[in-house]
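Sending over a structure as structure tokens; questions will come in a sec.
Excluded from the complex is one protein chain; the other protein chains are retained at their positions.
Letters A and B name the chains as they come in the text, with residue numbers starting at 1 for each one.
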Amino acid sequence: MTGEIITFKKRSSKQTQLQEFIVRMILLFCASISIITTIAVVATLFGESASFFQEVPLREFLFGTRWSPTLVPRHFGILPLLTGTLMIALASSFISIPFGLGSAIYLSEYAPKKVRRVLKPILEILAGIPSIVFGFFALTFITPLLQALIPSTQIFNALSAGIAVGIMTIPLVASVSEDAMSAVPDSMRKGAFALGATRMEVTTGIVLPAAVSGIGASFILAISRAIGETMIVAIAAGQSPVLTLNPLESIQTMTGFMVNLSLGDIQHGTIEYKTVFAVGSMLFLMTFVMNLLARLTIHRYKEARK
Amino acid sequence: MAEKAGMKMRAEQVNFWYGEHQALKNITLDIPENKITALIGPSGCGKTTFLKILNRMNDYVDGARAEGIIHYQGMNLIGDSLDVAALRMQIGMVFQKPNPFPKSIYENVIYGPKRHGIRKKSQLDQLVEQSLKQAAIWDEVKDNLHKSALALSGGQQQRLCIARCLAMQPDLILMDEPTAALDPISTQSIEDLLLTLKEKYTIIIVTHNMQQAARVSDQTAFFLLGEIIEVGETKEMFLNAKHETTERYISGRFG
Partner (left out) sequence: MMSQPPLSPSVNQDVATPRKLFLQGHPGLNGRRKAKNNIYHGVLLAGTLFAVVMLGLLLFQVIRSSIGWLDWQFLTSLPSRFPKKAGILSAMAGSLWTIGLTALIALPIGIATALYLEEYSDARKWFNRIIQLNISNLAGVPSIVYGMLGLAVFVRLAGFGRSILSGALTLALLILPVIIVTAQEALKSVPLSLKEASYALGVSKWQTITGVVLPYSMPGILTGAILAISRAMGEAAPLIIVGAAGYIAFLPTSPLDAFTVLPIQIFNWTSRPQEEFQHVASAGIIVLIALLLTTNTIAILLRNKYQNRMD
């Protein structure tokens, strides 16, 4: 073998180590941004809330039944917003849980491959539709439908918004539940089939019980998403913070209030500004606890399967 | 020099652990220059572990720990102060399964050199031709240098991987069962290649295949349960092994 001799420029190990060190530090910095974000969220929410609670007693906030933070005489009882939010969550879960779980069971246990290949992308499209579009759908389609069925339904009402939120969260329940079900080892199914069980018996007797924690987690995630959903309720649920349990009336949710107030120009330092942060803290706490619960459940069953 | 005359490398009293499990016990072995050394033995006997110590690929295994001395070019290959990147420029490796990068044939060959400071197009071109010729694959691919390496057959891919290794102009080449994933014809061509390569390079090859060890190697070391049972000239060992276990293994009565 002839030809000119090619010599490699050997980089010193110090040079390489320095480069590796710099790269590592940059990446570590980027990774810590997520931690910084969490700390910043907690700090800003609770910082502003702290000054809110210097003006409003915690007791009034948590147990008061009247909410009128912008009108004198001001009242800061969050219960009307809380019941409004919970009504949306409840109504949506009547849609998302049965239909989401049904889809998950069908896709994981029954659907032939071809059907799956069509249905999965459709669910993904549904999941990708912006919530504002669901809000429009609730206001211009679901509400008129409800009014035709039950004439006493108000234009803005909790049920219509709740149904739209429910439709929006079907894909979430479906995909998380399906993940849980497909994590059930096939050997368990085969064992039951070998005993002559029908597919339904295998599903309800073996798969669902084995996947129950993951399915539960999907429900929690869906409800948490419903609690935090904003644009649908801002459009379709109304702006009346009244303490009611009638889903056909106009209500206001925590998120609805926050958006509504922010549409105006709220000045920093005013009680309105602080109120938004106090409500935001409440919202954050509720969803945070639910998400943590769901994530830990999912993490546990994934570890157990390893 | 800790290596004896005519020797490329010398391992002395090498011990190795994966966590609690001791994978190698008191390995002492001389590697002769411009010869092929075959490491044989049943699965799990430590031969691949030993091979990977030589270019520090075990560094990526959690809980791996080595003790002892491996003399090579005045360095000890065991120890934290070693410049691993520089070492790997000297000691190339060919893996059990062909693992070309999902890039063109040309890109595969120059992957190493380009990252070690060779930028001139003419030099790279020359390296590619030279390495592919050495790996006896030039005639098959010279018109398709910019096609994806993944389009090659398994045997061609493995020869490309050898070319990729040769492009670094290594001093010593490690091969971990390089024909285990190949058909008999590809295996044949790789074995032929090995015999021409040893004129320029020192080669250590791990193999499960007794016939292959007998055909290509000059020295053979028989590993069992993390120890070297016997080491010697291949012909000598295959004709009359000193140990009964070696004899039984070579003749296929266990393993």
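Following the convention adopted for this analysis, contacts are C-beta pairs under 8 Å (C-beta built on N, C-alpha and C of every residue); 3 or more make two chains touch, one makes a residue touch a chain.
Please read these numbers as outputs of a predicted model, since none were measured by experiment.
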| item | value |
| --- | --- |
| Contact residue for the chain not shown (choose from A:V56, A:I215, A:A234 or A:I251) | A:A234 |
| Absent-chain contact - pick from A:C30, A:L149 or A:A304 | A:C30 |
| Per the touch definition above, residue among A:T7, A:T65, A:S152 or A:T198 touching the missing chain | A:T198 |
| Positions on chain A contacted by the hidden chain, ascending | 16, 19-20, 23-24, 26-28, 30-35, 37-38, 40-41, 44-45, 47-48, 98-99, 102-103, 105-107, 110-111, 119, 122-123, 125-126, 128-137, 139-141, 167, 170-171, 174, 195-201, 203, 205-206, 209-210, 212, 221, 224-225, 227-231, 234-235, 255, 258-259, 262-263, 268, 276-277, 280, 283-284, 287-288, 290-292, 294-295, 299 |
| Absent chain, residues of chain B that touch it | 55, 57, 60, 84-89, 92-93, 95, 97, 99-103, 111-112, 115-116, 148, 150, 161, 164-165, 168 |
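Convention: only the chains that are shown with their structure count from here on.
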| item | value |
| --- | --- |
| Cα-centroid distance, chain A relative to chain B, in whole angstrom | 54 |
| Chain A-facing residues of chain B, complex | 83, 85-86, 89, 113, 116-118, 123, 126-127, 130, 133-134, 168-169, 200 |
| Contact footprint of chain B on chain A as seen in their complex | 1, 3-4, 6, 8-11, 13, 16 |
